[in-house]
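The structure is given below, and queries will be raised subsequently.
Excluded from the complex is one protein chain; the other protein chains are retained at their positions.
In this document, chain identifiers A, B, C and D correspond to the written order of the chains, with residue numbering beginning at 1 in each.
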């Protein structure tokens, strides 16, 4: 039996899911054995794997979060593109089967897909129906535009809510997805798809307007900042915050723990912006096949990838975790099973993604991006704290981010 | 304290043999990697190491030109002074009183030593859990007290949070050493001072504290090194350097950049950090120990 | 300066049934300005007694008065005493000057006066050139003097000494003994001096308190104690070599009754042509005199003779001695009390 | 057992110009089985000399021979010697038995024999019941005996003692002195015994080596040293209180020439109706005798008198003494050599 090493960053209940996937595959055939290994958080597993690669110990498969995509792509020869590994192994592989906003993110400018979409999420809006009711809002009519959100927040506040709105993954939801959702450029060169000389431009008028808007809400106590990453989720789940934005993959946990009725809906948008809403950007991670492995193992990787892409497997994962179905077939399968009808709101994310993407909404392909995310966090915090205006904060974020991009460009000439 | 032994065993090779295991370990796993770090700090490479370019002092220059990095020095200084200072003062206070009481002394000691067993990686999580603005029990109480605790946007609160967590983690260690130090002060000195008319407070300042100075000095070195280097996990879990970069101490930025695969920058920071620490330690030895020895 | 009275002092360590009584009712009146030596074997309670006077240990029963205050509940600092410890207890981090000045600084004595007093004490003790040194740079004898200096500058009512000489070598011990004597003559401060060395006790004491197992066996001048020991314990403890205590045969010669012990000091046995027949077992030459360790039947007898090298008896030889009739001591064999 | 010879021994600490010479050419022949005491003030090089014999210090120049081997380059363990240290240097974590047995174990002596030898030594030293104890559970005297036991079991050719009694209290010191004497009589092992206590030196030595500042000033029997000190140093170092050395006036009485010193021991000055007029400054009672510290012009003179309490002179009184004419010593005032 050939062993396939698979390093991932899935903790908590998702770790179980990953293990079950491997088990499922291992039981489905005799030739290969996938061994999943937790390697810490996303930002710990990636350097660990790269260090391992440099020492000649890389795993066969590595799960990399979406912001690491540019780094992985830029690696000369460290990875084997997914299309190639499938082709070499003689596995069927059709790029078109993937949901466009998902597949597009991991596809090179020449149309070749480089990594296998695995756990993709996107940004959604969630709200507390009980709190809405208490504030005299219609629990079945979530706000769909930012003016409506502001209004709802004010009403919630008036009804005694200490935290009408919070936001998870602020950079992802309020800058990246926000830009795509309004079809506004985030970075030049098609958000980086066009080359490593791309530079950030998210300090445009729309973004500034939006962030300033949020800053004002923060000052009025309508928007309450609850931390970086997914930390604010907890404030929604505990019932403290009535509205939130974050990853679609939060669904499972909310569903399990929340002691109130809740709803999921698409991200709000500014109705005066032409072309909005477009589509949102994905998050989560994809699987990369590392190079330098024996052909037999690569074949195993391909077999496993094929297994993961099966509509049944996809659909089951989607329903279990709240991650997106990465293929259209999986979406259809789920729909047919009546899952969405039974779990209203679970289809929101897919519907946001399934549209055709534009150059400004396909995704991001920017180097040193984990650090840039941190810069976004840092600068936004300054804005929320009232130490900087939205313009100052975003200008500074763009400037600092562009320095990192320049550095990346130089290192990956 | 005797500084040298009069009697020595004579052998040309045995001392080297005895030093060999430690020598090999520090050579192979400490100095060689440190030298590598030095080398890397002069290079610009991509994450995978496929392209390596010599850039001379560019990485250092970039750090020097980064106002955030420079600000981080100040943050680190504030943080370290607070952690080392508070850590030493609080544990000394507890140790002095634990040394005084007769009844329940063992129970107190046990309870005070226990947190030492908590892993730093877990300690950060614990504190975050307690002070998390949404579910934290401590922030809940603070709110009840009318303090709107917000370590996410209020830099002072954030600093307080990581200082508390870092001090908490180190307090047991310091406490133990102080307890030992106090026990080693001859009882007759305290008695002599009592007869000389010194009251407990005065005795503490003029006798016990000066006599504890070797212990305090040792702890000062250890605590500064701790604050500089071993607090990464705490900052990472509790504030991630925020709000803004207001709690981004040097080691946090260093490990962060390493995780972000910015190897040249990270190596340059390692070098800077090592230099700072070596200078600090030498200064401590030179100036503080001179005063300490009696 | 002040008188000290100890009134029925009892000391127990611990409480309840596990309590360990180590001082069993000591009574003594020390006059103002007196130099009292407390002497006794190790563990007899000398230090405990002294430390109770100092206030470092609580008194279990009875009263201690200094001057006319009962000080039982007073803190050491308030008792106006100074103490010299066996290990000196010098503050290792302070210079000699600061060691001596410490108590005065605390008492808020003006700087000028501190300097004057310390300088004066340093002069008396010949420490003038050492004032800037730290204790670790001093020899044993010098440390001892600093400890004494620290006590002197305080000008207390009472001096307490807990075996202050026992860490010194023989030569230095003799010398320091003299210094302490001189000091007491000059300052006249009431002093309690603990030792288990009887030469020290004899030479220093105006009166001495001989203790044994928590009890005071005799309290008197050195002459009284040496010449009229109150108990066999005192008789054999004071004097080196100790008094011979004989149970057997020769007693009758001097009218001894059954159940009594005859005590005779080694220097009061004179070698003669006839008398008690002793067999010499060991001889020690001490320069000016010689000690003969002898055996008489099953009892051992020590004889002290002048140096007269020509007539030194050989080991194993038999000699004859006669006791000086005016130097005989009689004790009750049971109780050990002088008769 | 073996003879020891020291041939022109020189010891320097350090090398080159910073070298510090502490032993300046010592020559001595110690006979097989002799008990030699090395005595002298602190820092005179006694320990250094002993440690060179032990092999713990290297000899800078000269030869040391034990028996007929020059041992300069031999490891301590190979010299067949045993040493008793001042602080005993017992291994604190080993039982008394193991402390004694350690050297034998290393020498791979069979278990059975170790047991026999240790038991025998323990019996001699009355340590039988303590064999299982750890050193910290022993009294000072017992520790001392264990240290001795450790030396004995080795059955060495030479015993070295470096001030082994100085940590004991006066009483115990006397007792242990006797034991060492007895032991030497029984075993007859060549011994070098370092002390700075002259009473110890006098009582123990068969011959004594008086050292001063790295030089041997006299090497002879205690009687010789006491009665015919070779130098003023020896004269004043040996004897307590020390010999009076007078530079002035009275010398002429006995035929003293300018440039000479008259030495006379305190016990050889007899209180009389007439004679040298001395003013009494301090008096020490020592039980059997009394020391009078007196002044004669600008010289101080010590007088030792028998106890005769009735006639004790008062402090400040003037007394008259006559020296015993047969006990006068003359020294060259310059060189200090005996004339």
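Of note:
In the analysis below, a contact is a pair of C-beta atoms (placed from the backbone, for glycine too) under 8 Å apart; a residue touches a chain by one contact, two chains touch by 3 or more.
Assume contacts and distances are computed from a predicted model.
When the listed names "Heme exporter protein D", "sn-glycerol-3-phosphate transport system permease protein UgpE", "Cytochrome c oxidase subunit 2" or "Pyruvate:ferredoxin oxidoreductase, delta subunit" are checked against UniProt, the chain not shown comes out as "sn-glycerol-3-phosphate transport system permease protein UgpE".
Screening A:69, A:107, A:244 or A:321 against the full complex identifies A:321 as the residue touching the chain left out. Considering B:70, B:101 or B:147, the position touching the chain not shown turns out to be B:101 (whole complex). Listed here are the chain B residues that touch the chain not shown: 1-3, 5-12, 14-16, 18-19, 21-23, 25-26, 28-34, 36-37, 40, 90, 93-94, 97-98, 100-102, 104, 108-123, 125-127, 129-130, 134-137, 140-141, 168, 171-173, 176-177, 179-181, 183-184, 190-191, 194, 199-200, 214-215, 221-222, 225, 229-230, 232-233, 251, 254-255, 258, 263, 266-267, 270, 273-274, 277-278, 281.
Counting the whole complex, the residues of chain D in touch with the unshown chain are 54-56, 75-77, 81-83, 85-93, 102-103, 106-107, 150, 154.
By the touch definition given at the top, chain A reaches the unshown chain through residues 5, 7, 9-16, 19, 35, 37-42, 44, 48, 51-52, 54-57, 59, 65, 121, 229-230, 233-234, 237-240, 247, 249-250, 252-253, 256-257, 259, 321-322.
Everything below uses one rule, namely that only the chains that are shown with their structure count from here on.
Centre to centre, using the average C-alpha position, chain B and chain D are separated by 56 Å. Between the CA-based centres of chain A and chain C the separation comes to 90 Å, rounded to the whole angstrom. Shared interface positions of chain A, defined as residues touching 2 or more other chains, are absent. With chains as nodes and touching pairs as edges, the resulting graph is an open line. By the touch criterion given at the top, residues 43-44, 46-47, 50, 53-54, 71, 74-78, 225-228, 231-232, 234-235, 238, 240-241, 368, 370-371, 374, 377-379, 381-382, 384-385, 387, 400, 404, 407, 410-413 of chain A touch chain B in their complex.
Residue ranges of chain D in contact with chain C, taken from their complex: 42, 166, 169-171, 174, 177-178, 181-182, 196-199, 202-203, 222-223, 226-227, 238-241, 265, 267, 282, 284-288, 293, 304, 307, 309. Considering their complex, residues 186, 188-189, 191-199, 202, 206-207, 210-211, 213, 294 of chain B touch chain C.
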